[in-house]
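Note that one protein chain is taken out, while the other chains of the complex remain in position.
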């Protein structure tokens, strides 16, 4: 049991602090014989990298990943893959105040209460920087999925910034990579730009909702009752910094539906396989994939590192106010998109491997 | 790794099907020396038991729990506690159609696709009946918490039925046990009664939102980065049948907040310990408890077992319609309340034990 | 993490005390669709059952196993299988003295020191009776192996009783079931009978060495570096009551070999697959099976429950002497044979499932 690990057979352990020497991920359980190189991982890391436009932190981190083990002549060997990213832009002087007082809404105080010691430089282990390791590990998962299940496509995007939602009528897959917000709705992306500029200038920050969809997932992944696909996805997404809610399919809105509405009616497809009239289930029934799109959403709270002063206490328990200078994301939800994709890739691969182990070759077909 | 287990040190494995000989829970990691008897567990089971009023399934199950191991002279011994509930009311003839076709929105189809075999009697392992085992295990957790941390109080209640929310202004703890809906708002409870009667009569069902609060939880429980308290709670709640969304504190609404609003400002209390001005965090920062109330909400979809015909396919892949006769809950959210409480109790105890193991005696205090 | 569980994908949790209401095993991860019934498990339990001849304890336990879950119409469903054995012959009055003082060489004292409470009736959880649950679980593993890998044959036997070893020149597989000692050497079996009668009459007990062989195991099972097949076998065998040593292949004697002697030379077989000139490796290299027989041996110490008085202390810390009346095995090694077989079956199946999950379909072949 490691509390810094997730996954059953495809098991990822992340390590490292924001301003320590390095951070990374130990990836165990990767199948052998899969072509992999640092460039393939860098592709995904570059999507998460800060400082690419005015809407993310200006901290400049090349986030260059090194593969230290588990490879031979360009292929995975089935042994643990160690991924390391050196920290290079470590201006820890920016964080002076934070060492003495606790940012409201930040893990500063709970790490201190739990451990009696914490690395205050850039949030230490609680920094969003930890998610770079997840994205690198997700890159390994994507490479394996590319071999084992090339029909699976995983895509994340933002559907809400602050109070502003996208218009689902204007949803356009092609638009997602065309704006700095991974927004599938071009008009909303423009509104968000204006809104976020205001937020940033006023020394404030804002929350967001991210949606991640996995298309092409075969039916039968997931394992009742506590290794459910949705249960694992909920844990994976909730473990991302600043996430406060996770939804599958209809999500919280399912509460307002009737059974008649919520039933995704089934008709036989050309091959006798089920065709669903709707997808309130988000592609998961009883913890097991149905073959429909797997749809997960999560809410990211606004960052607590803001330029507006907030009341707090010091390590000595005295009253004070705090302002977080440093360089911070006005909307951390943006950079959470590639992280959500990475977690989805890891969870789907994990259950694909699990399913091979548990039911391999015995799976029933309808018809 | 067991996919029917949850918890790290306090580890619960549930087993059993709706209409098999019995179901239950294997509880491992229970500390020794705790007074426990079947009556203490029965107290919690009786709250979940169906057939107590017209708003839950009329299936009559005494749900009498037997403790088969792990006890000596009325105290736990530190060895596994086996909890067994015999199934007694097994009219499986009611389920004839379901064996041949799949209920839309139900796990019937995915179990079949995954395993090529399923127990169709009452939903088999996917039945809400499995949650009786969780409630029994939660009773063990409650007994241990009563010794180790008697200041912790765990309470669940419904805050939404269908589209109807409670009015938080009228929130009354005393009301929760006074109506059949665990509703903390008496006037809303009356509205729900009318609404649910209509639903039931029209052969329909409805969703709900349940909130569970743990008061008195000490600061410092939870373990970054993947053994976070909120990550474990999200997995635990999402693993309950029919749950489609989980929120901590402000939950999905956190997306619409600004950083200034979301920051739960801190002032020093009389003892130098932190006092929070608000609780958007739901008592958890960075995956670790703050000492505030831990607040979790989850959405329960409407049951898919309804009297209104729905289109579906048979095991042979042919088109058909299905109506679920049997005896079903028009709002499974009601009976999910004690289940949510049980999951909260197990997760909190688990992290209390973990924290003793990992940081015992070293924990820092503010001031 | 459960400390009463073993196995990765095929996961067994045993529970129960010698003189409580029942004991059993929760078996999770069993593949679906496998034919199974109580009779198949009873077959293996009957081999372990005491009271069948004068060389084992006269305690009469029918050890009738009930399958409480995980089955539908005679086949496994992929959900947890609960196996329960009711305790029926619970003359706990025989154990009066033991409740107050500690048997030297017995877990009485350590359970007390760890937990501050213990079930003294028949040794409670530390009783050899716990191994009945292992044998039942092993029966499930055998049923699955019969479908997935029918070429695998698992056989245990005793190779040493006290100082008396079998003569390997006289090894006869057919003899193993023909004497009360699972002894593959008929002449030695006769000597053991005489020796054990003496031991029993003198109120003493004696140790043994058990060997378990798995034939027909395919190459490639096991996972470096800590999920090695031999590492898992060592843990499994050492977890059996009274076991003090575990050997793979040449075992402790490997220390006295040179590299030239120890190298199991390889030549190509008819099909290009390796043929080994010897099997010092015990069928495992680098933690992975070679395709040769997997050979494990373990030493069972003499039972500490003897009629000869031994010096000890009471729970109050006072000097005393103890004699264990009750009904005890003069050589617990005999009944450990089916237990060792069961552990081997569980470990082999577990690694067969793991291997499907981790390398399924990619495995390389020589030639």
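Order of writing sets the labels: A, B and C. Residues in every chain begin at 1.
Just so we're on the same page, a residue touches a chain if its C-beta (ideal position, glycine included) is under 8 Å from a C-beta of that chain, and two chains touch if they have at least 3 such contacts.
Being a predicted model, the structure only gives us computed values, none of them experimental.
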{"item": "Contact with the hidden chain (one of C:27, C:143, C:166 or C:306)", "value": "C:306"}
{"item": "Per the touch definition above, residue among C:132, C:193, C:234 or C:334 touching the missing chain", "value": "C:234"}
{"item": "Positions on chain A where the hidden chain makes contact", "value": "1-5, 8-9, 11, 13-17, 20-24, 26, 28-29, 32-33, 66-72, 75-82, 84, 114-119, 121, 124-125"}
{"item": "For chain C, the residues touching the chain missing from this view", "value": "1-6, 8, 14, 102-107, 109-117, 125-126, 130, 160-163, 199, 204-209, 219-228, 230-239, 241, 244-268, 272-274, 277, 280-282, 284-291, 299-306, 308, 310-313, 315-319, 333, 354-355, 359, 362-367"}
{"item": "Absent-chain interface as seen on chain B, which is shown", "value": "1, 9, 29, 31-33, 78-79, 224, 353-354, 356-360, 362"}
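The definition used in the following text is that only the chains that are shown with their structure count from here on.
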{"item": "Whole-Å gap separating chain A and chain C, where each centre is the average of the chain's CA atoms", "value": "45"}
{"item": "Rounded Å distance between chain A and chain B, as computed from the means of their C-alpha atoms", "value": "26"}
{"item": "Per-residue multi-chain contacts in chain A, two or more chains", "value": "1, 224, 354, 359, 362"}
